[in-house]
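One protein chain omitted, others in place.
Showing chain A:
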Amino acid sequence: MDRNQSHRQVATMKQSLFDQGYLDHEQFNQLEELQDDANPNFVEEVVTLYYRDSARLVHSIEQALEKSPIDFNKLDSYMHQFRGSSSSIGAKKVKAECSLFREYCRAGNGEGCMRTFQQVKKEYAALRKKLETFFQLARQAGPVDRARRPK
């Protein structure tokens, strides 16, 4: 596959992530704007940091959900942070599920929280898989020629 074809494949995959609602195009594009020759893998590095740091939060939420009675304030605080981190990389579906979770927190609905958290984890894992494929493709394609970088 020639380089142009590879780049087209990367662009197509990225667009599909936007179209399917996995990624917020504005937020993700803002991260991509920070990627340059000095930091050619910046977005991948940021996403890697996101998954590394948020694993701790996911674990904290799991533990908090197992306690009885549930400390909804603590849960809400964890999820506020998780939602914020997810928003920073444009993780749209994850962010939406986090918002729903917080509504259940505020309503003191433990069952709703548990159910929604399963969805949070599902979207979190699904996005991770898609981004791993995307970054693998992007690495194989190599850096985009700046003169021809699409706006």
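Basically, contacts are C-beta pairs under 8 Å (C-beta built on N, C-alpha and C of every residue); 3 or more make two chains touch, one makes a residue touch a chain; residues count from 1.
As a working rule, contacts and distances are computed from a predicted model.
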item: Chain not displayed: protein name in its UniProt record ("phenylalanine--tRNA ligase", "Response regulatory domain-containing protein", "Prefoldin subunit 5" or "Exosome complex component RRP40"); value: "Response regulatory domain-containing protein"
item: Selected residue (touches chain absent from view) among A:Q9, A:N29, A:S60 or A:Q119; value: A:N29
item: Residue among A:Q9, A:S60 or A:S87 that touches the chain left out of view; value: A:S87
item: Positions on chain A contacted by the hidden chain, ascending; value: 29-31, 33-34, 36, 39, 42, 45-46, 49-50, 52-53, 77, 80-81, 83-85, 87-89
